[in-house]
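Pasting in a structure now, in structure tokens, and then I'll have a few things to ask.
One chain of protein is taken out of this complex; the other chains stay put.
Which chain is which? They are A, B and C, in the order written, and residues in each are numbered from 1.
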Amino acid sequence: MTNQDEHKEGIGGMINPRRYGIERVAYLLMRLSGLGLLAYFIGHIYETSSILKGQIGWNEFLELTQTNEGHIILAIVIAMCVFHTVNGIRVMLGQGGVGVGKPARPDYPYIPASQNVRHKMGIYSAIILAAIAMMYGLAVMFGE
Amino acid sequence: MRESIIMKIHYGTALAAVALVAVHILMRLTQGFSESLQYDSVIANYKFLPYAGMLEIILILLSIHGFNGLRVILLELKQGRTYEKAVSYGCVAAMIALITYGTRTIIMVNTGLGMM
Amino acid sequence: MAESIEFDLIICGSGLAGLRAAIEAATKSSKIKIGIVSKVQVMRSHSVSAEGGTAAVLFEDEGDTIESHIYDTIKGSDFLADQDVAERLCVEIPKQVYQLDHWGMPWSRRDDGRIAQRNFGGYSFPRATYASDKVGFFEMQTLYDTCQKFENIEYLNEWFATSIIHDGKRFMGITAIELSSGTFYTIKGKALIIATGGAGRLYSFSTYALSSTPDGLDMAFRAGMALKDMEFVQFHPTGILPSGILITEGARGEGGYLLNNKGERFMKNYAAGKMELAPRDIVSRAMMTEMSEGRGFKHETGVDCMKLDLRHIGDEKIKEKLGGIREISIKFSGLDPAIDVLDVRPVCHYMMGGIHTDINGATELQGVWAAGEAACNSVHGSNRLGANSTSECIVWGRITGELAVNYIEKGFQSTSWPHHLVGAEETRIYDGIFRGNGDVNPYEIRQELTDTMNEKAYVFRNEENLIAGLKKIRQLKKETWKHVDDKAKEYNTNFSNVMELDSMFRVAEIVLIGAINRKESRGAHARTDYTKRDDANFLHHTLAYYDSKEPIMKTHPVTITKYKPVERKY
Partner (left out) sequence: MAQIPIITEASTTPSPKVITLRIARYNPQHDSNKKFMEFNIPYERWTTVLEAILEVKKYFDHSVAVRYSCRQATCGSCGMIINGKPRLACFTKISELNSNVVTVEPMNNFPVIRDLAVKFERLFNTHHKVKPYLIHDDSEITTDSKEFLQSPKELEKYIQFSNCIKCGLCNSACPTMATDSLFVGPQALAQAYRYVADSRDKGKDTRLKIIDESHGIWRCHFAGSCSQVCPKGVDPAMGIQLLRGYMLGFRS
């Protein structure tokens, strides 16, 4: 069956973060940061292999990355890494059933206990920490 | 393999990596960013066996974690027997390739073999 | 030409009765093929709306007796119930309540872990077994989920059954339309259980699901089976305004008051012994009397109503035991029962009548059983007690399921398939309705018909109104509403709506004629021109048989075992 027949929302729906609150934003950022980090990680392995070409090769490579663009990319990587780690820990706890609330008779109007302050705080702190780490990284790299 | 085992590995590698990556990055920051990247200091790090070992472990952990993450995303994007097989084997292959490539660097630098 | 499929047992209707029958049949035999035909998706049947409870004697150790349940049922019925049938209900239901428990029913519990019960109208012991205030919903879920255990049950979701095929003596199959594709099918089968539920959408102000129309009853009627006691329509005292959604009797069972505009609990003038928990017919009449004597209220829509006060029950208890009606009143009326009093008014809620069956649920046609609200085995007589209906559905669902399997396993010779009946049905619905012509909007006609019923055959009735009603309905029937503007095949609900309307005309007529003929007041049938019960002339059931012109009306005796009819006082 094609996508049209099944009437699936598709990638557009999967990545649209606007309708369902901060949890859905976190979901999206988690995916993007995971993929981003993977890409960086592959690049990083490749990058560091240039050390095999000796000091000259290494320095050539360093020059390529120690540019403004390079620094900005690195700062984003730092942010992604911090967000992905902090949020990853939150997600792991949540997925293990920690802090997702206790089952109880729901009373109208229904407010889902799993979408609670603890997890929202987790998401916001992941974002804030990521931002701080990125600034710090920028300060260190451009500060020199 | 049961999906639960794969995912436990996914979580396990992530948790283990948290500590190690922290060390790895803190090295950059504590020594001063640029200095830490000087050729000599990098080589010195590599020559220091525990550190090299740590790099190797990070490499393995994150390759497993990262490529499994990629596998998960790809599995959810599209379905079908051949596609899913391709994704699974593709990710394992890429993972092995990356680990081999990275390991080659670490071993060669650590032992000094093949260095220019 | 029609497509054809085949089952051993066909169950038409997937409410509590239908699903219970399916499970029983599947448990009895894993070899027979069971098909559940339902015009809604199986788990979406009207039964999910039942709120308050299922009556059963569970606490004999605490003083309840089956005897008392039997007597309450018969007294509630104003002595029109067949007493052997009432006995069967009360004897069998406790076990069925436990059976549901064993299948996972989330009954509410007492602190000692036993299944909880609450007070309900007309009972001398609190014996309405409840699960919060969503009893029907949870029962449906339990049954539907239990059905998933069996591989020999097939679900024909959204198939609209249109007629019963038989060779004059014995059942052979049904015809149905698969809504999603619009294909016309014949479904051959050895036995049929009709569980198509009540027809409360004959009335415009109704607690029923919008799908509760009389097409199932009409199908049996056209096949030659009798409809029994159709004039007895129950009006529940507390339909909330403006939607008509039910506020369960459990709300009064938990202690709610009904108030008039003097702030009095007026029930003390009508049934001082039971107050708000008198049987429904009595409470509804009391409310109508209060309103007509000027002690009612006016809702902002201009409708007369009374007030239901639950505030003293307290927010916590309301949330725990009446969460569903709390949701309903906040959402649909903007009133929180813990803070506001609710506007309520008697509302069409149940049809005591249905397809004429014996104590086993067997109809007059060999191979066909009826169970649940669609059937009339006369357990409720002229007035059903609250919480006795879900009980009935479950008990006779089980009984008919078992008997149908026995019947199928006995085996019998096959006779030739009556092709001409299928052809005739095809002509009736496709030439007569689908390709019909006319310029009158069938939806407006439906509105007028149901409004007429509401106006002329409501809580209080009299000769003049009933005859005017009948006249009006016959006049509406002549208009040119028999046409379907939607010409597509797929999911054509316009088509099914018009077929529903077609059946409503026939059944509404029977309700009115039965009510005109019954010149007495009994149970839910209250005549202002004959205010007394008349056992000498009317202690009998009403039967209606199909005829192309007008229904043929007959009577049928009431089975009386131990309990002599006496005046009914609370």
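One rule holds for everything that comes next: a residue touches a chain if its C-beta (ideal position, glycine included) is under 8 Å from a C-beta of that chain, and two chains touch if they have at least 3 such contacts.
Because the structure is a prediction, the values reported are computed rather than measured.
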Quick one: which shown chains sit in contact with the chain that's not drawn?
A, B, C
Checked against the full complex, the residue among C:54, C:73 or C:108 that touches the missing chain is C:108
With the missing chain put back, one of C:40, C:429, C:457 or C:499 would touch it. Which one?
C:40
Can you list where chain C touches the absent chain?
27, 40-41, 43-46, 48-49, 58, 95, 97-99, 101-104, 106-115, 132, 134, 137-138, 141, 145-146, 148-149, 155, 157, 180, 204-206, 209-211, 241-245, 298, 300-304, 324, 327-328, 331-334, 345, 441-444, 447, 451, 454-455, 484-486, 488-494, 497
Touching residues of chain B against the unshown chain: what are they?
2-4, 6-8, 11, 72, 75-79, 84
What does the interface between chain A and the hidden chain look like in terms of residue numbers?
1, 5-11, 13-15, 19-21, 23-24, 27, 30, 91, 94-98, 100-101, 103-108, 110-115
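By definition in this document, only the chains that are shown with their structure count from here on.
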With chain centres defined as C-alpha means, what is the inter-centre distance between chain A and chain C in Å?
56
Just give me the whole-number Å value for how far the CA centre of chain A lies from that of chain B.
17
Whole-Å distance, C-alpha centre of chain B to that of chain C, is 67
Give the residues of chain C touching no fewer than two other chains, as numbers and ranges.
none
Could you list, by residue number, the parts of chain C that touch chain A in their complex?
132, 319-320, 323, 326-327, 330-331
Chain B touches which residues of chain A in the complex?
11, 31, 34-35, 37-38, 41-42, 45-46, 48-49, 51-55, 57-59, 62, 66, 78, 81, 85, 88-89, 92, 140-141, 144
Residue numbers of chain A touching chain C in their complex, please.
105-109
